[in-house]
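Input: a single structure, listed below in structure tokens.
And then chain A:
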Amino acid sequence: MLRVIDLRKRYVRHLLGGRVEEVLRGVDLEVDAGECLVVTGPSGSGKSTLLRCIYRQALPDSGSILLGPPGDSIDLAAASEREVLERRRTTVGLVTQFLDVVPRVGAADLVAQAGCSAQEARRLLDRVGLPGDLHDVPPATFSGGQRQLLNLARALARPRPLLLLDEATASLDPSRRHAVLRMLEEKKHAGTALLAVFHDVPTAAGVVDRVVTMREGRIAA
Partner candidate 1 sequence: MTLRDLLLKERPAAGYGFAYMDRPSKREVRRALLKAVCIPGHQVPFASREMPVARGWGSGGLQVTLSVLTPEDTLKVIDQGADDSMNAIAIRELVQATTNVKTTTDAREATLIQTRHRIPEDELHEGQVMVFQVPIADPLRIVDSRPSVTRRLHAERDYAPVWLYLYEDLVQVGHSSFTHSYPVEVEGGYVMSPTPIPRHDVDRLDRAPFLSLFGAGREAIVYAVPPYTRVRPLVFSDRPFERERMTVPCALCGSADTYLVEDEGHGQTRMVCSDTDHCRRRREEACR
Partner candidate 2 sequence: MTSILEVVDVSVRYGVGCERCAPADGPARCPVCGSVWACRGLSFDVDSGDVMGIVGESGSGKSTALACANLDLVPLSGRVRLLGEDVTGIGGARRRELRAEALGIVCQTPAQGLDLDLTAGGNVVSRMLAAGARGYEALRRRASELVQATELPLERMDAVTSTFSGGMQQRVQVARALATRPPILLLDEPTSGLDVSVQVRLLDLLRRIQLETQVAMLVVSHDLGVIRMLADRLLVMRQGRIVERGLTDQLLNDPRHPYTQLLVSSQLS
């Protein structure tokens, strides 16, 4: 479902006098449908940047990001803006800790705008565990954990074959975390490919199939 080949990315900080930070120095990985690959590693190892590049929130300098089953895939690293937007709509979801706050729009509406009916949106919010009285509240005042749940619901609004998860449970309390991992496991069994970044790899069996560690911009052997 996803093949990353020799992905490289550096940041050039012009405001810091042109300082160069090599963040990804040739990353290779593969995730199949129905598989969950976890990427872990110390801070600064490039885990988040990797996910961002796949989602095109950051532009890689070289390498390929092949999305789709072999034979019918598109290279996200070279795809046009419109193609990427289309894939975000239908194929790839991203769950991060951060939430771009849209003022005045309630949680349920935000989920619905991500691609499902108003009813479905509320069902999803219930499933991820967002309390009912927050469904119509704009998330500006949500806690970190609540925002994460909202992000998750948004990513799940449409069935997307690939989900990218960046510390998707970091701000959740243990019972919530457990429930979310269960949900992800279900998705996995239904065929979704999961690429998840975790600082602390969840030990719950059933969710995680493989773990790789990143160090200084590369997958450590």
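Everything that follows uses one rule, which is that contacts are C-beta pairs under 8 Å (C-beta built on N, C-alpha and C of every residue); 3 or more make two chains touch, one makes a residue touch a chain; residues count from 1.
Inclusion criterion for the candidates: all candidates are chains of the complex that A comes from, given by their letters.
Please read these numbers as outputs of a predicted model, since none were measured by experiment.
By the touch rule above, chain A in this complex touches candidate 2 out of 1 or 2. Within the complex formed with candidate 2, the chain A residues making contact are 11-15, 52, 56-59, 81-82, 84-85, 100, 102-105, 113.
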